[in-house]
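Every protein chain of the complex appears in place save one, which is left out.
Letters A, B and C mark the chains in the order given here, with residues in each chain numbered from 1 onward.
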Amino acid sequence: MPRMSVVEALNCAIAEEMQRDESVFCLGEDISDANGGYGGAFAVTRGLHAKFGAERVLNTPISEMLIVGMAVGAAMTGMRPIADLQYGDFLFCCMDQLVNQAAKMRYMSGGRVSVPMVLRVPVGATGRGAQHAQSLEGFFTHVPGLKVICPATAYDAKGLLKSAIRDDNPVLVFEHKLLYGGKRSESGALSMVGEVPADDYTLPFGQGVVRREGKDITIVANLLMMYRAMDAAAELDKAGISCEVIDPRTLVPFDYALVIESLRKTGRLMIVHEDTYSNGWGAQLAAYVAEHEIYLLNAPISRVATHDVPIPCAAVMESFVIPSTARIVAAARALMQI
Amino acid sequence: MPRMSVVEALNCAIAEEMQRDESVFCLGEDISDANGGYGGAFAVTRGLHAKFGAERVLNTPISEMLIVGMAVGAAMTGMRPIADLQYGDFLFCCMDQLVNQAAKMRYMSGGRVSVPMVLRVPVGATGRGAQHAQSLEGFFTHVPGLKVICPATAYDAKGLLKSAIRDDNPVLVFEHKLLYGGKRSESGALSMVGEVPADDYTLPFGQGVVRREGKDITIVANLLMMYRAMDAAAELDKAGISCEVIDPRTLVPFDYALVIESLRKTGRLMIVHEDTYSNGWGAQLAAYVAEHEIYLLNAPISRVATHDVPIPCAAVMESFVIPSTARIVAAARALMQI
Amino acid sequence: MEITELDSDKVSKKVCALPERDKALGMYESMVRIRKYEEQIYYLFLEGRISGSIHQSHGQEACAVGMLYDSRVTDLMASTHRPAGHDLAKGVSLESMMCEMFGKANGCCHGKGGAMHTGDIGVGAIPANAIVGSNIPISVGMAYSCKMRRTDDVVVCFFGDGASNEGGFHEGLNGAAIWSLPVVFVCENNLYGASTHVETTMKVRTIAERGAAYGIPAERIDGNDVMAVNEAGARAIARARRGEGPTLLELMTYRIAGHSRSDASAYRPDEEEAAWQARDPIKLFRGRLIGEGLASAAELAAIDERVQGQVDKAVQLAEASPDPLPEDALRDVYAGEGGI
Partner (left out) sequence: MEITELDSDKVSKKVCALPERDKALGMYESMVRIRKYEEQIYYLFLEGRISGSIHQSHGQEACAVGMLYDSRVTDLMASTHRPAGHDLAKGVSLESMMCEMFGKANGCCHGKGGAMHTGDIGVGAIPANAIVGSNIPISVGMAYSCKMRRTDDVVVCFFGDGASNEGGFHEGLNGAAIWSLPVVFVCENNLYGASTHVETTMKVRTIAERGAAYGIPAERIDGNDVMAVNEAGARAIARARRGEGPTLLELMTYRIAGHSRSDASAYRPDEEEAAWQARDPIKLFRGRLIGEGLASAAELAAIDERVQGQVDKAVQLAEASPDPLPEDALRDVYAGEGGI
């Protein structure tokens, strides 16, 4: 099986879907690599212009409302746009098109229109300061009508993005900048490459995956934090604490059942995310469990999240506010002592 | 003591603060009532033009980025703007100015600038469909750097709004359209009038209030839902179920201590809000309790929230998705049977 | 200033010939349908038989009908918080709209949309948009879709004078211009955005002159003259169909009712209202039809009556129609089965 970075897997998914279905097209700032252009701020759309031409790899002005608004309009009228916003933070420049429009069009029409669009959203802190760093999931798990996915591996990236493109609803794809892999030498980036089937496959939404089995604590973590949780689990293992690590892979729909099944075994829940502590996506999961399965718990729920501050730029402060492996380990130890 | 509607109390707070402090001014669409204008979509700024003139009661074009951006710029340079957005839903048209700018300016400057601005945000469903109905609190309890308040009575409206105007941070004031009172004959509106001191007073942020004492269940509910919770509590009382109703009054900062104190007595927590179920502001409170005080609980946490759908227009569907007194009563009964 | 603006040299004063009789009467009927529908809605609200809010379009019938009368069913249209005229002119059924106003299960949005979101994708009317200006970028996307799908369909995007100050106007018109997309931007300048006069919201005199900032040709038209609108609209639509790109039309018009349900329009001078009343678009058109001998007063009265009958029947249908089930509220959030 070929080995790919997340960037390559995303690129592959888009190329295959564009090949398969003429209604799929890409739009966004700097997404074309014609004439020395970038092929996307993170090179995800590199090579597509040569294959599919400028009409289907549409470089736009710096106009986020236009990009997302066009995606909504095109999606309602027979196309399957994939919009790229460079940095997730810029979503705030076009929230209306996403929250008031994309998410609600189908419903407001009484189910008579569909909005099959994909919005790719790079997130995560990479030493660039507060306006290029946010992990935004919690905003969008709060919006009925949107689906929210967060692939953490190359395999998931290809399979889930393909499902997103074929889905008849607006789907936000959260991608972590430090997981892209490839040639980017971002400090803190994981140089991940994974096996990815060369042929067509899709992955269903709403199915998390157990990344590591364990019996003492269920750790639910997404994107970069899943890797930190895995590192923490390895370390904790040596100390005799056995962690089960679950990667939810999609946040809307969410695989509550998998978490609950795991809790039956462990009785302890820890949620780790780069989203903020207050009302990050984990708040909903914690609340859900406290509502529906509180009796499975042998300990308080633990959340390890980014502190409730804008993301500071200096490395020493940035790494303090983002959950580290050490913070996860410490929280797990605390959980076992209660 | 004079009796006032919420609209009158808000108007009184603004007028007094504008009188007291020359740096306070209002801006927004249709906020002036010069020449037959509205004095605000909900008449909150009526009469201010006559007292303070057009410069301090600035009617703007329909340009939400301009309104909030101007508020940020003016606030950083010595003014105390109060911006009005007609309907909270329109906040999505200027989220960047709020989330990336207002909330982060102070932090990004290392504490060297302040953004003392107020944004008034009418929320709640009133038969106008999905784009004029949202209860948005959960979006903003998710943004470090913002304060979020939600006065439910005329007394709180005046005292909290005055505190907001004097606060050196960006403060969002969530006002419920069905609680404004006065002459608006909106179906479902409560015709509330309350005693409001004629003279100057402020109320501190982060202090909730017990609206009704009880010993079986702690119900935390804001804005309109606080009244529904009170109605439910009265009904439940007849059935021998005693509810303590807490109005948090401010969501950021949040008075966790008051809730926990109540839970020591009741051991049961119910959260009621018009915000969505998934990642509504109550998710954070439930998660917080499950993290820090789970052993106080004798029952699962219960959340009664708007169903996870865009708000439908037809009355029969709208009232189905918004928490009703009956739903609160049923949830309380269920909670007592566990 | 208001009415005299119509006399300014910025407004095309060309007198456009009447079309052949069938089309003329069809246009007349379409305008009357909007008028009678809106008047009926007004009374239904006063009587408390329907609730929520309304933003009514009567007075502006010539804009909707002039632009849309010749529309193909596959052409697309995007409307605003004030959608009834546009929807009816585009072919959304009067019954389904009336049922929507009553919040009934057989409304054009099955009761979920309401007065500000009416539409019917089946006739090319996407759900109307109540966020001022936000339908503009969406229309650009629809036009891009028309182009990509190699149709020669055209998008007509309506918005108000107030909307032209929204950022989405700027981003949308620019995008349509650079890619030469088949969309006609129709600004109905009714002099006010809610209670705020257009002159206080921009320093330039016309919205049409904003087209130049994007390289989009623009024209200011008497929006109460249905033939003037139809003529300019036809040229703009033909241009778009030929792949030559967008046009911006500014239609000078006036709403009869207040901005919304509870608005008594205290901000509008009596003389201004009177002057516009004298230029009521239906009255003007009726005058020409009779004056130029295309129809008799009796013929037109018969149309009026027929249309009133349709409206009455629609009200009866709506009142007799079933409410949605409360639990229907949980459907239509997502497409597809087994979603969430």
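Methods note: contacts are C-beta pairs under 8 Å (C-beta built on N, C-alpha and C of every residue); 3 or more make two chains touch, one makes a residue touch a chain.
Remember, it's a predicted structure, so these values are computed and weren't measured experimentally.
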Among the chains you can see, which ones touch the chain that has been omitted? A, B, C
Out of A:5, A:45, A:109 or A:131, which touches the unshown chain? A:131
Of the candidates B:63, B:86, B:126 or B:276, the residue in contact with the absent chain is B:63
Take the complete complex as the reference. Which residues in subunit C touch the chain that isn't displayed? 165-171, 174, 177-178, 200-204, 209-210, 212-216
Contacts of subunit B with the absent chain, listed as residue ranges: 25, 55-56, 58, 60-61, 63-66, 68-79, 81, 96-97, 100-101, 105-114, 116, 144-145, 147, 167-169, 206, 252-253
Applying the definition given at the start, please give the residues of subunit A touching the unseen chain. 29-30, 35-38, 41, 59-65, 89-90, 92-93, 126-132, 184, 187, 307-310, 312-321
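Keep this in mind: only the chains that are shown with their structure count from here on.
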Note: subunit C sits from subunit A at a C-alpha centroid distance in Å of 41
Taking each chain's centre as the mean of its CA atoms, subunit B sits from subunit C at a distance in Å of 36
Measure off the straight-line distance from the CA centroid of subunit A to the CA centroid of subunit B, and report it in whole Å. 31
Listed in rising order, subunit C residues that touch 2 or more other chains are 107, 109, 111-113, 117, 129, 131, 134, 167, 333, 340
Residues of subunit A that touch two or more other chains: which are they? 96, 100, 107-108, 144-145, 252
